[in-house]
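Mind looking over this structure? Questions follow.
Note that this complex is displayed minus one protein chain, with the remaining chains in position.
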Amino acid sequence: MTGRPIPGPRPSTTLGPVLDVRDVTLRFGGLTSLDGVSLRQDRGSVLAVIGPNGAGKTSLFNCLTGAYRPQRGSARFWPADDGVELVGRSPHRVARLGVARTFQNIRLFPEMSAVENVQVGVEVRARPGALRGLLPTRAVRREERETLDRCHELLDFVGLGHRAERPAAALAYGEQRRLEIARALGTSPSLLLLDEPAAGATAAERTDLVTLIHAIAGRGISVLLIEHDIRLVAAVARAIVVLNFGRVIAAGRPDEVRADPAVVEAYLGEPDERRDGP
Amino acid sequence: MKLRRPAPRRSPAVRSHSVRARKAQSRRAQLRELRSRMARPGAARPGGVPWPVVARSPAARRLGACLFLAVIAAVVTGPSGDADRPLAGIEGSFTPARAAGFAAGGLALWALSIGADRLTTRLRSAGHGAALGGGRLAALGGGAWVTPAGAAWASFRRGRWAAFRRGRWSAPAGNLALLAVAVAVPPLLSTAAQQALVSEIGIYALLALGLNVVVGYAGLLDLGYIAFFAIGAYTTAYVTSADAMPWHAPWQVNPFFALPVALVVAAVAGVVLGGPTLRLRGDYLAIVTLGFGEIVQLLANNADGVTGGPRGVFGLPPLSVDLPGVHYSWGLRPLPYYYLLVVLIVLVMVVFGRWERSRTGRAWTAIRQDEVAAEATGVATMRMKLLAFAVGASVSGFAGVVLATKQFFNPQTFGLQSSLLVLTIVIFGGMGSRLGVVLGALVLQGTAFLLRDTVPPADRYIYFGAVVILMMIFRPQGLLPPRGPRAPASPGPAAAPERPAVPTERAGAPGPAGPAASTEAAR
C-alpha cells in the first residue's frame, strides 16, 4: 500500500509556504467559533490541528474550503509559485485550485461504486465540455481509459484495489475513510485536508494510516490534519497547532506542545474555569 | 431555542476514539432497543389499557392494512357522488355485493402477502438468499408451487438470467426486440389506439425522459416541468404559422426547424428559471417550480393578445419534408407522428444513455447522492444542476413541437396535473431509468386508455395519485430500476446505509439559513 508513487501530476516542490491563514474569524450569531486564527504551513509538510471538541477545527477546514465564509481574515494558498486567496471562493473552485478534503463524518456517494467515487474526483481535472462525452471518439475513449486507470491506481494506493466495484455504502468503516482519501487525491491536490481520518480506527488501521500519510507527504502533497490522538500526530506531523474555543493557544513541535501548560489545561481543564457550551 | 442547534460540547473525558466513531451507531441501536421495548405487546402504557397482543401482531396489522386498502379501493372504484348527495357515492360503493367482493379481495391480498413472506423465509433459511422475487412469484402462482420450484426459479434468476442480463449482448438484443415490437405492432391497432399512442403515450414518454434527467439523474424535483412543454408548443405556433396566433414571428419556417428553435428557447427558459432557484434545497425548489408552472399557465390563459388565451391554438401546419425530390407531409393521421416519436425517443434514449455513463452523468449522480461532498470534490454543482434543468427543459420543448404540429392545444393542456402526471410516470417507471420511464408511460397511459370507458378521464388522477404513494412505499426504485454498481453478496437494500428514523438532514446540521442547499454545514 505504500512505496508506490501517487499517480498523477506531481505538485510543485519549491520551498516556501503552501498555506498562510491570517486572522480568520467566524461567528454564528453570538457564537464565535473561530477567533482570529492564524497559521502557516510549509510546502510538503504535515501540519496537525488539535484541540478539544468544539474548538473550531472543522470550522477552520470549512472556512478554507469555501463551505463557510469567515467574517474576517484571509487564507492564501500557493498551488504553484503564485499565491491565491481561498476565502470567498466556492468549494468547487477551491477544490479545483488544489485543496482537497475529507469529512469528519464520512460523506461518500453511497450508491456509487468505489471506483466511481474516485472517478468523480479525477474527472474534475478532465477537459471541459459537458457534451464531450457524448460521442465515443477515440480521444474520448482514451481519456476514459486513462481516468479509469488512474482511479484504480489510487484505489490500490489506499489499499482498496480489491473493492473497486463495491458500492461505497457496502464498504467497511475504515475502508470508507480510505476511499474518501482516494477521492480527494483524485482531484490532484497540492494540499490535502484530513478531518479526523483515524476516528474509529483500530490500532492496526492507525499504523496503516501513518504510513499512508507519510506516503502522501512523500510525494510532495502537503497535509493538514485534524486528529485527537497525540501519538499518531507525533508520528506524522513535524508541527502542531492547538485550537481551543476558536483561538490558537499553542503551536510548535509535538514535544513542545505537549509540555505547554495552556494545552494541558485546555485538555484537562481547571474545574472552576471550565466554560459551558454555547 | 433553535430547532437545530449545534451539538453541545462534550467533555474531553468521552473523547475516546472508538466511542466517538461508534457513537452514532450505538445510539441508534439504543434507540431501536428502547422503541421495541415500548412497542412490546402488553407493555404498560401510561393511562391506558394494554393492547391485546393479537391486535399488535404483525399479521393482524397487515390484515388491517389490507382491509383498509380494500375499503379505499371500493370507494375509488365506486360510483360518484355530487354536491347534493355527497355520501351517495360512498354508500353506493358498499352495496352488499361490492362489500363482499372487496372484503374477499382484501383477505386474499392478506393471505397472499403472508404466504409470500412465509415462502420467502423458508427459501432464505434453505440457503437461497436472493429468492424474494421467486418467493413472491411462487406465491402468486397460487400456492401450488412448492419450495423447490420457487428455489429453482430463484436460482435461475440469480444464475443464468442474471448472467444474461449482465451479459454484453443481452441489453442490445433486448432493446432491439422491444424496438421491433414498437415498430411492428401499432399499424395493427385501431385509430383510437394509435391516437392514444401518439398524444398520450409517445409524447408523455418523451416528456418523462426529459424529467428523468432532472429528477432521476440530478435529483431535483421540478413540478413546473410542463411549462417547458407549453413553451415548446407556443414557440412552434409562433414560428410556423402566420395566422394561428394573434402574434407571430416575422418569418415562418417549416415545422422541422421549429425543433431546434423550441429546443433552444426551452433550454434558455430552463436556465432562466433555474438560475436563481437552484440554490434552494429540494422541497423549496419543488414549490418554486410549481409556482413557475402556474404562472406560465396563467399567462397563456390571460395574455389573450399574445397567446390567444383560453381559446387555444389550432390550424398549425403539420410536419412536412419539402426537399427537392422528396415531398412528404405528416398530415392528420396519427401513425406517422407515432413513428416520428419513436425516432425521437430512441434518439433521446441513446444520447442520454451515453451521457448517463459519461462524466456528466457521474457528476449528476454525485450531486444527487451528496451535494456537499460533490461540491467539495470539485464538481461545479450549480452549473451541473443548471445543465440538467436545461436538458430536461429542451426535451420537453421537443415534445411541445410534436404536440403543436399534431393537434390542437390550449392552456388547459399545460396544467399542474400534467406536470404531476409526468412525475408519476417517472416514479412508476423508475427514477433514472430510461427504458423504465418509457415503459412507465406505456403502462400507465396505456391502462388509462384501455379503461377509458370505465374510468372517466377526470378520475384517472385518483389512480395516479395512488400509484405514486404505493410506489413510494413498496417499490421506490420503480418498475425497472436503473442498473447501479453491482454489489456482490449484498442484495437489495441491505447495502443501503442505515439512516435515522426521522428525516432530519443530520449530517448537515445547523445551516444558518434553512432552505439554501449550499449553506448546509460541511462536517
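Just so it is clear, A and B label the chains in written order, and each chain counts residues from 1 on its own.
Simple rule for what comes next: contacts are C-beta pairs under 8 Å (C-beta built on N, C-alpha and C of every residue); 3 or more make two chains touch, one makes a residue touch a chain.
Keep in mind that, in the parts below, contacts and distances are computed from a predicted model.
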Name of the absent chain as recorded in UniProt (options "GTPase domain-containing protein", "Branched-chain amino acid ABC transporter permease", "Sarcosine oxidase subunit delta" or "Carbon monoxide dehydrogenase"): "Branched-chain amino acid ABC transporter permease"
Neighbouring shown chains of the undisplayed chain, as defined at the top: B
Hidden partner chain, touching residue among B:Leu188, B:Leu323 or B:Ala458: B:Ala458
Contact residue for the chain not shown (choose from B:Val76, B:Ala193 or B:Val346): B:Val76
Residue of B:Val296, B:Leu403, B:Ile427 or B:Leu479 in touch with the missing chain, whole complex considered: B:Ile427
Residue in contact with the excluded chain [from B:Ala74, B:Ala116, B:Leu207 or B:Leu223]: B:Leu223
Contact footprint on subunit B, counting only the chain that is left out: 1-5, 27-28, 30-31, 34-35, 38, 75-76, 80-84, 86-87, 89-90, 219, 221, 223, 276-277, 279-280, 282-284, 286-288, 290-291, 294-295, 298, 302, 416-417, 420, 423-424, 427, 458-459, 461-462, 464-469, 471-473, 476, 493, 498-506, 512-516
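We adopt the following convention: only the chains that are shown with their structure count from here on.
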Centre-to-centre distance between subunit B and subunit A (centres being mean Cα positions), rounded to whole Å: 38
Contact set on subunit B toward subunit A in their complex: 6-10, 12, 15, 17-18, 20-22, 24, 351, 354-355, 357-363, 365-366, 369-370, 372-382, 384, 387, 484-488, 490, 495-497, 507, 510, 512, 518, 521-523
For the subunit A and subunit B complex, residues of the former touching the latter: 28, 31, 52-54, 58, 61-62, 65, 67-68, 90-92, 95-96, 100-101, 103-105, 107-113, 116, 119-121, 123-126, 130, 132-136, 147, 165-167, 169-170, 173, 183-184, 186-187, 195, 198-201, 228-229, 267-269, 276-278
